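A short worksheet on the structure shown next.
With one protein chain removed, the remaining protein chains of the complex are shown where they sit.
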Amino acid sequence: MIRDERLIFEKSVPGRIGFTLPANDVPEVDLTETFGEGVLRSSGPEIPEVSEVDVIRHYTNLSRRNYGVDSGFYPLGSCTMKYNPKINEDIASIDGFSQMHPLQNPMSAQGCLEIFYRMDKYLAEILGMERVTLQPAAGAQGEMTGLMIIKAYHMSRYDEKRVKIIVPDSSHGTNPASAALAGFEVVQIPSDEKGCVDMTALEEILDDTVAGLMLTNPNTLGLFEENILKISEMVHKCGGLLYYDGANMNAIMGIARPGDMGFDIAHVNLHKTFSTPHGGGGPGSGPIGVVKELVPFLPVPVIEKQDDYYVLDYDRPLSIGKVKSFYGNFSVVLKAFSYIMMMGPQGLKSASQAAVLNANYIRKKLEDLYDIPYNRICMHEFVLSADRQAQKGVTALDIAKNLLDEGYHPPTVYFPLIVHETMMIEPTETESPETLDAFVETMRRIAQLAETDPEGLKHAPKNTYVTRLDEVKAARNPVLRWRP
Amino acid sequence: MIRDERLIFEKSVPGRIGFTLPANDVPEVDLTETFGEGVLRSSGPEIPEVSEVDVIRHYTNLSRRNYGVDSGFYPLGSCTMKYNPKINEDIASIDGFSQMHPLQNPMSAQGCLEIFYRMDKYLAEILGMERVTLQPAAGAQGEMTGLMIIKAYHMSRYDEKRVKIIVPDSSHGTNPASAALAGFEVVQIPSDEKGCVDMTALEEILDDTVAGLMLTNPNTLGLFEENILKISEMVHKCGGLLYYDGANMNAIMGIARPGDMGFDIAHVNLHKTFSTPHGGGGPGSGPIGVVKELVPFLPVPVIEKQDDYYVLDYDRPLSIGKVKSFYGNFSVVLKAFSYIMMMGPQGLKSASQAAVLNANYIRKKLEDLYDIPYNRICMHEFVLSADRQAQKGVTALDIAKNLLDEGYHPPTVYFPLIVHETMMIEPTETESPETLDAFVETMRRIAQLAETDPEGLKHAPKNTYVTRLDEVKAARNPVLRWRP
Amino acid sequence: MKSSYIPMTGEQQDAMLAAVGVNSVEELFSAIPEELRLKEDLDIPAPLSEYELKKHMMALSQQNFDSSWNLCFLGAGIYDHFIPSAVKHITSRQEFYTAYTPYQPEISQGVLQSIFEYQTMISELSGMDAANASLYDGATALYEAVLLAVRHTDRKEVLIARSVNPEYRKVLYSGLKYSGIIIKEIEFYTSTVEDKKSGTLDFDRLQSEINENTAAVVIQSPNFFGIIEDIKSASQKAREAGALMIAVCDPISLGVLESPGALGADIAVGEAQPLGNPMNFGGPLLGYFAVKSPYIRRMPGRIAGQTTDSEGRRGFVLTLQAREQHIRREKATSNICTNQALCALTATVYLSLMGRKGLKEVARQCIDKSYYTYRALLESGQADKVFNAPFFREFVVKPKTDPELLNDVLLAEGIIGGYDLSKEYPELEGCWLVAVTEKRTKDEIDMFVRKVSSICQGGLQK
Partner (left out) sequence: MKSSYIPMTGEQQDAMLAAVGVNSVEELFSAIPEELRLKEDLDIPAPLSEYELKKHMMALSQQNFDSSWNLCFLGAGIYDHFIPSAVKHITSRQEFYTAYTPYQPEISQGVLQSIFEYQTMISELSGMDAANASLYDGATALYEAVLLAVRHTDRKEVLIARSVNPEYRKVLYSGLKYSGIIIKEIEFYTSTVEDKKSGTLDFDRLQSEINENTAAVVIQSPNFFGIIEDIKSASQKAREAGALMIAVCDPISLGVLESPGALGADIAVGEAQPLGNPMNFGGPLLGYFAVKSPYIRRMPGRIAGQTTDSEGRRGFVLTLQAREQHIRREKATSNICTNQALCALTATVYLSLMGRKGLKEVARQCIDKSYYTYRALLESGQADKVFNAPFFREFVVKPKTDPELLNDVLLAEGIIGGYDLSKEYPELEGCWLVAVTEKRTKDEIDMFVRKVSSICQGGLQK
């Protein structure tokens, strides 16, 4: 690996250029005369001055210090790091899609609108919902949108005392954060010894101040909430709505549907379940589906078909408005749409089946050496605890760092918060049994080393571009930008 | 770096698939009935059975064990490893070019033909020649084509005793190889103490059996043949032709032209001078230009303009015929065409100027620590000798391997053959002074280590995916394919 | 399970089921109540092969009139700028685009360093001390900025210029609907057309609305009409009232215009799509978010910070995570998790390629070409002046033909016309917002002006 630690700014040379532009062929405006005093920039910006080859080498080499799904196994629980088919990337680069302006006359954007419209239908079918909005840019924004709809729904019924949103203690951080942001009071309920919603606790909390319950199912332990029908009945009975965090949809595509479980609103992460690449942290897409009763509250515009044409319907008095500009992360939607078109009903189902089988396979192969707090058949992911190893001084974090040295992206660590020394393993369906076997073997070797040579595991990673980084230092003295 | 030593075959699992094809929508032909006995394959082929993710990971990771211009400095002398502008790659991928069949009606391929036609003109201007054929797929094929033209020319004059081609001892291996292949007797002449053609030796050899002389200018020592006008006069006088190996054109674009020097035929390597990427060993493109007298001998077809249309002219009785199917490596030509269009006359000249300045700069900065056999102002490259280091036991090869560890592609070693422990350094114009300085510093450090710790330099490379490879073993017991 | 994306073969499946100790795939799902298990296939189309898909999608794309073959004069927040080819060559490096958020810094230095560089560039452009790693878009960035201001000042009123992008205001209104935060819009100034201030923030109204309840003042410059606002005076007013100044600024304009930071703004946000990101029918976009130091720990979203590794080498990590949802849950500064990392990388590569000079040149050409277009339209006599303040890249005129009708005719001739302002500003009935980027040539502009004036002369009416 080529060691070049400089920032792009540190490669800048005054006067060097990396761009070419057509020569200006219109008269020049006199800037100071036109704009007057104080409007024009007095100094900077310190944007680097480099050539095209500098830029290409710099970022190509940076990319080589990064690990993606295309580099190897990425069992990052809750993130569904499945393989991203290459054809989808090509499709998203078609000029006829990528060079469309969102405010064009809808008649000149029928291709885009058809995709939105059909994607709404497909996702509605997959989720068991009535309609879907593709506006939210990610899961968290989907949640926010859903919660706004819950709010709007209750308000439309003048039911103003519903201020509480219930979330299980195993829920993802975005759930309570979104609820709080949407102006709700967040009530956390515990999980029972089986890892599911504690029914007594739920029972106790349910009253007419409850606006809704947020749940992911299978939950973040990878377990299906077996009481889901009971839960939804209870919540509905007390007048609340059920929100489905669809981050875990990869377990149940074509097998079961949140709508059928009694959920009123459900989001999916296209960047997880529907295989759009995660981009090192986005862009994603978090469409939400709603039951019939909630359709009027969906964000505007809703894409409708009138006669043979697709139109943008803004005339929806009960709509919560807009959660994001325009219509959603179109090019992400495009990739997910392509994925669905290539998988078909059978393909999606097979994907979930294989994802679940893969997770169970790893679970089985590790159960003797690691603690598995809820050791039964899991869905697409499961949680183990490195507690046994931690007693020897080898934490989940140490295990993760050792996996780096072995060429793996580690599982999610320390989430969900209700399990000690958690490692959350989600292999996805795009991994081969050979890959799983190799990973299992590595995990077993690490477990054995934790017994025989725990100290040896404390210094990983060694084979990476940088060794263990001082996060405390970073937070204590934040250096958030380069300074000239 | 992820260590995965398996071949793609070793990842194969029976029944696994990586392809999708439309279902066959026509009736199936009964194969045995149609083809009869013995025509159908009885076994194999053992093509791997892998999934798309397997393929992507396998080759992505393989790519990470490779070094290109985009990885860093690549001063491989004689190869002009300049930066390859990205726009050219995009242009070559345009469907309107890449999806053209060569046998289409020329009226349906006017875009392609216009590019060939204009490229012919541009290169003719750059070379100082009358016309250019773009048919040859690489420099060596350009040479071959040129030599066939030389043959055809003499034969057309019934001058059948011209059987010799003269090449300097500093010439590239393809020169004598091409000459031999074209049916000539190869006569090698020595270089003089200045590194140029030995004029007395040349004088002696010139007679009416000489068909021609092949020369690159600047030559492979990076030196301009100062006697070039004299040489061409002498060769012409005795009835021979002059062939220009244009591998070194990057020194003189817009500054001097082979045609003006007296050359009758000249090739250029588009994959060197005109910045088309080398692809890890091709495809290249080696167009040749010829003087007016030789135009009738050019390979068919020649692209001509008739009225407003471009046509393929096959009706050329003196033509040597075809050296390659169709018209040349079109998509490579396309990239070089784009390059010329972006550089313009000034840009090409600046490129040569900067290339020459860069080479001289490195030469100057190394002259105290390395032997520089012909230490005067060089053109776009120069040759140093590691003789001094070799006396301490550190060969040019060792130096090269140490450069690998420092993140550089080494210079060409052991070519040209007339210098001991040669290293041929060609920085090209796309490298920044900072890069040159860093390289110089590394080369100086190595030279110092050769004095102080020669043994320490014998074990490089250490930081590469594999360490020094046993080439003798490979040649002695050739294993040229994987076996199941 | 025959799919090129699912490597498990039938035989392997059997072996794995056996290893797990179940008899069938179905058994794996036995935790799902029987009545919930789907009995039929999903009602979605049968699978297409890759080649069929490609043809299908090409056909759909051909239903669109895109800017690769139509001339785009539409802006209104999303701009058709030139994107150097090298940008995509970097962002399509698989190590970048197939990675998750950089939770494991040792194998994510590529993304982390690029975010750090992005934060630096955004800070430089906006004249701020720090920036985050991106937000969904300009609109949500503004929403987050307002929340920051409300929390920081512990006040509940926000003053926002009516000339702020309507999309942004809508997102803000939806997001704050039940929050108890009061938003007041400040009109733009209008008197005579010739008044140099017309189209800019009405400072008298600002003065009368601002008070000790004001958490923030929000203005946009160039504003939605392309007009440059007086951020400096607005900042002064905000500071006097103890409110925070939030400036929404276009990043390309900051190549030549003074930074909001230098003009006194506390927070700068905006849409960074113009920095190398394709328009993509409106998404993904790239919300940038930058602040002065006092507000750093209140920023939403991911932030990369510099640190050292165990051998003392420089490295980067996600930092200040104590603000974030995965640690603080309902007390987080924001719920954002997945952001727009690849778009931020795009902007970073774009800015590196353009460099300081290139960015200035783009900005310069936007000014020159928009002014050229503006003047030519006015000179044609077929479009009237509406405002008279200096603008950047985009301007308002009132053509003799209704904008919607005009756009329809232009579209048929391969031109994507300007934005019909009456949609969002009834008071600007008949007004047309035209954007001209560096991509437009003089010839194209001349043709555009010719077409517009000939359509107007034709006297088309609704």
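The first chain written gets the first letter, and so on, giving A, B and C; residue counts start at 1 in each chain.
Everything below uses one rule, namely that contacts are C-beta pairs under 8 Å (C-beta built on N, C-alpha and C of every residue); 3 or more make two chains touch, one makes a residue touch a chain.
If you're wondering where the values come from, they're calculated on a predicted model, not measured in any experiment.
Considering the complete complex, the chain that is not shown touches A, B, C.
Of the listed positions A:Val26, A:Val39 or A:Ile56, the one in contact with the omitted chain in the full complex is A:Ile56.
Listed residues B:Val186, B:Cys238 or B:Val311: the one in touch with the omitted chain is B:Val186.
The set of subunit A residues touching the chain not shown comprises 13-23, 50-54, 56, 60, 85-87, 89-90.
Interface with the hidden chain, as seen from subunit C, comprises residues 4, 50-51, 54, 58, 68, 82, 84-85, 89, 92, 94, 353, 439.
Definition applied: only the chains that are shown with their structure count from here on.
Per-chain CA centroids place subunit B at a distance of 46 Å from subunit C.
In subunit C, the residues that touch at least two other chains are 3, 5-7, 12, 48-50, 84, 86, 88-89, 94. Annotation for subunit A: residues touching 2 or more other chains are 16, 52, 54, 56, 60, 64, 69-71, 83, 85, 342, 430-432.
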